[in-house]
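Other chains dropped; remaining ones untouched in position.
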Amino acid sequence: ENANQLQSQQESITQKLQETETKNQELETQLVELEQRMESSQVEQEAFRKSLRSLLELLDGKIFELTELRDSLAKLIEGS
Amino acid sequence: ENANQLQSQQESITQKLQETETKNQELETQLVELEQRMESSQVEQEAFRKSLRSLLELLDGKIFELTELRDSLAKLIEGS
(Lines give C-alpha, C1' and ligand atoms only; values in the text may rest on other atoms or scores of the structure.)
Protein backbone atom coordinates (compact mmCIF):
# COMPACT_ATOMS: atom_id res chain seq x y z
CA GLU A 1 0.00 0.00 0.00
CA ASN A 2 2.70 2.37 1.01
CA ALA A 3 4.62 1.48 -2.10
CA ASN A 4 1.55 2.13 -4.26
CA GLN A 5 1.06 5.53 -2.65
CA LEU A 6 4.68 6.46 -3.28
CA GLN A 7 4.37 5.26 -6.86
CA SER A 8 1.33 7.44 -7.44
CA GLN A 9 2.97 10.49 -5.80
CA GLN A 10 6.04 10.02 -7.96
CA GLU A 11 3.97 9.91 -11.13
CA SER A 12 2.24 13.11 -10.13
CA ILE A 13 5.51 14.91 -9.44
CA THR A 14 7.06 13.62 -12.68
CA GLN A 15 4.09 14.97 -14.61
CA LYS A 16 4.39 18.34 -12.87
CA LEU A 17 8.10 18.38 -13.75
CA GLN A 18 7.35 17.72 -17.40
CA GLU A 19 4.77 20.50 -17.48
CA THR A 20 7.17 22.92 -15.84
CA GLU A 21 9.94 21.98 -18.29
CA THR A 22 7.58 22.53 -21.20
CA LYS A 23 6.59 25.93 -19.80
CA ASN A 24 10.30 26.65 -19.42
CA GLN A 25 10.93 25.86 -23.08
CA GLU A 26 8.11 28.15 -24.10
CA LEU A 27 9.40 30.99 -21.94
CA GLU A 28 12.91 30.60 -23.37
CA THR A 29 11.53 30.68 -26.90
CA GLN A 30 9.51 33.82 -26.10
CA LEU A 31 12.56 35.45 -24.56
CA VAL A 32 14.76 34.70 -27.57
CA GLU A 33 12.09 36.03 -29.94
CA LEU A 34 11.64 39.20 -27.91
CA GLU A 35 15.39 39.73 -27.77
CA GLN A 36 15.56 39.34 -31.55
CA ARG A 37 12.71 41.82 -32.04
CA MET A 38 14.43 44.22 -29.63
CA GLU A 39 17.71 43.91 -31.48
CA SER A 40 16.13 44.29 -34.90
CA SER A 41 14.22 47.34 -33.60
CA GLN A 42 17.53 48.84 -32.44
CA VAL A 43 19.19 48.14 -35.81
CA GLU A 44 16.19 49.81 -37.49
CA GLN A 45 16.37 52.80 -35.15
CA GLU A 46 20.08 53.21 -35.78
CA ALA A 47 19.48 53.13 -39.56
CA PHE A 48 16.70 55.69 -39.06
CA ARG A 49 19.02 57.95 -37.08
CA LYS A 50 21.73 57.55 -39.73
CA SER A 51 19.29 58.63 -42.46
CA LEU A 52 18.30 61.61 -40.30
CA ARG A 53 21.98 62.54 -39.95
CA SER A 54 22.33 62.48 -43.76
CA LEU A 55 19.29 64.79 -44.04
CA LEU A 56 20.82 67.06 -41.40
CA GLU A 57 24.00 67.32 -43.48
CA LEU A 58 21.93 68.10 -46.57
CA LEU A 59 20.09 70.79 -44.58
CA ASP A 60 23.44 72.23 -43.46
CA GLY A 61 24.46 72.42 -47.12
CA LYS A 62 21.22 74.18 -48.11
CA ILE A 63 21.56 76.72 -45.27
CA PHE A 64 25.16 77.37 -46.34
CA GLU A 65 24.08 77.90 -49.95
CA LEU A 66 21.22 80.21 -48.90
CA THR A 67 23.75 82.23 -46.87
CA GLU A 68 26.01 82.54 -49.93
CA LEU A 69 23.02 83.66 -51.98
CA ARG A 70 22.14 86.18 -49.24
CA ASP A 71 25.71 87.56 -49.35
CA SER A 72 25.57 87.89 -53.15
CA LEU A 73 22.30 89.81 -52.83
CA ALA A 74 23.78 92.10 -50.14
CA LYS A 75 26.82 92.83 -52.31
CA LEU A 76 24.62 93.48 -55.34
CA ILE A 77 22.39 95.93 -53.42
CA GLU A 78 25.23 97.88 -51.88
CA GLY A 79 27.82 97.48 -54.63
CA SER A 80 26.30 99.44 -57.51
CA GLU B 1 14.95 -1.78 -0.42
CA ASN B 2 12.50 -1.04 -3.23
CA ALA B 3 10.77 1.51 -0.99
CA ASN B 4 14.11 3.19 -0.25
CA GLN B 5 14.95 3.38 -3.90
CA LEU B 6 11.58 4.95 -4.71
CA GLN B 7 12.05 7.40 -1.84
CA SER B 8 15.42 8.48 -3.17
CA GLN B 9 14.10 8.81 -6.74
CA GLN B 10 11.24 10.92 -5.54
CA GLU B 11 13.54 13.28 -3.69
CA SER B 12 15.66 13.68 -6.78
CA ILE B 13 12.63 14.48 -8.95
CA THR B 14 11.23 16.87 -6.36
CA GLN B 15 14.54 18.74 -6.31
CA LYS B 16 14.60 18.92 -10.11
CA LEU B 17 11.04 20.26 -10.04
CA GLN B 18 12.01 23.00 -7.58
CA GLU B 19 15.01 23.99 -9.71
CA THR B 20 12.86 24.11 -12.82
CA GLU B 21 10.22 26.21 -11.06
CA THR B 22 12.91 28.63 -9.88
CA LYS B 23 14.29 28.88 -13.42
CA ASN B 24 10.72 29.48 -14.58
CA GLN B 25 10.32 32.36 -12.16
CA GLU B 26 13.58 33.90 -13.40
CA LEU B 27 12.54 33.58 -17.04
CA GLU B 28 9.18 35.19 -16.33
CA THR B 29 10.87 38.08 -14.55
CA GLN B 30 13.28 38.54 -17.49
CA LEU B 31 10.40 38.43 -19.94
CA VAL B 32 8.41 41.05 -18.04
CA GLU B 33 11.46 43.32 -17.83
CA LEU B 34 12.22 42.96 -21.51
CA GLU B 35 8.58 43.65 -22.40
CA GLN B 36 8.71 46.78 -20.27
CA ARG B 37 11.95 47.96 -21.95
CA MET B 38 10.40 47.22 -25.35
CA GLU B 39 7.29 49.19 -24.50
CA SER B 40 9.23 52.12 -23.08
CA SER B 41 11.45 52.10 -26.19
CA GLN B 42 8.32 52.24 -28.37
CA VAL B 43 6.90 55.13 -26.33
CA GLU B 44 10.25 56.92 -26.72
CA GLN B 45 10.33 56.26 -30.45
CA GLU B 46 6.80 57.54 -30.87
CA ALA B 47 7.71 60.73 -28.98
CA PHE B 48 10.79 61.05 -31.22
CA ARG B 49 8.67 60.68 -34.35
CA LYS B 50 6.19 63.22 -32.98
CA SER B 51 9.00 65.74 -32.46
CA LEU B 52 10.22 65.05 -36.00
CA ARG B 53 6.70 65.71 -37.31
CA SER B 54 6.71 69.06 -35.52
CA LEU B 55 10.05 69.92 -37.14
CA LEU B 56 8.65 68.84 -40.51
CA GLU B 57 5.75 71.26 -40.05
CA LEU B 58 8.18 74.03 -39.11
CA LEU B 59 10.21 73.22 -42.24
CA ASP B 60 7.03 73.38 -44.33
CA GLY B 61 6.40 76.85 -42.88
CA LYS B 62 9.93 78.02 -43.69
CA ILE B 63 9.71 76.73 -47.27
CA PHE B 64 6.37 78.48 -47.66
CA GLU B 65 7.84 81.74 -46.35
CA LEU B 66 10.88 81.44 -48.62
CA THR B 67 8.51 80.94 -51.57
CA GLU B 68 6.62 84.11 -50.61
CA LEU B 69 9.92 85.98 -50.38
CA ARG B 70 10.90 84.57 -53.79
CA ASP B 71 7.61 85.82 -55.27
CA SER B 72 8.15 89.29 -53.78
CA LEU B 73 11.62 89.40 -55.32
CA ALA B 74 10.27 88.29 -58.71
CA LYS B 75 7.58 91.00 -58.63
CA LEU B 76 10.12 93.59 -57.59
CA ILE B 77 12.50 92.70 -60.43
CA GLU B 78 9.85 92.65 -63.13
CA GLY B 79 7.51 95.28 -61.73
CA SER B 80 9.55 98.45 -62.05
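Per-chain residue numbering starts at 1, and chain names A and B are given in the order in which the chains are listed.
Keep in mind that, in the parts below, a residue touches a chain if its C-beta (ideal position, glycine included) is under 8 Å from a C-beta of that chain, and two chains touch if they have at least 3 such contacts.
Since the model is a prediction, treat every value here as computed from it, not as a measurement.
Asker: Given 2 chains in view, how many copies does the entire assembly contain?
Answerer: This complex, considered in full, is made up of 4 identical copies.
Note that only the chains that are shown with their structure count from here on.
Asker: How many angstrom between the C-alpha centroids of subunit B and subunit A?
Answerer: 6
Asker: Touching residues of subunit A toward subunit B in the complex: what are they?
Answerer: 2-3, 6-7, 9-10, 13-14, 16-17, 20-21, 23-24, 27-28, 30-31, 34-35, 37-38, 41, 45, 52
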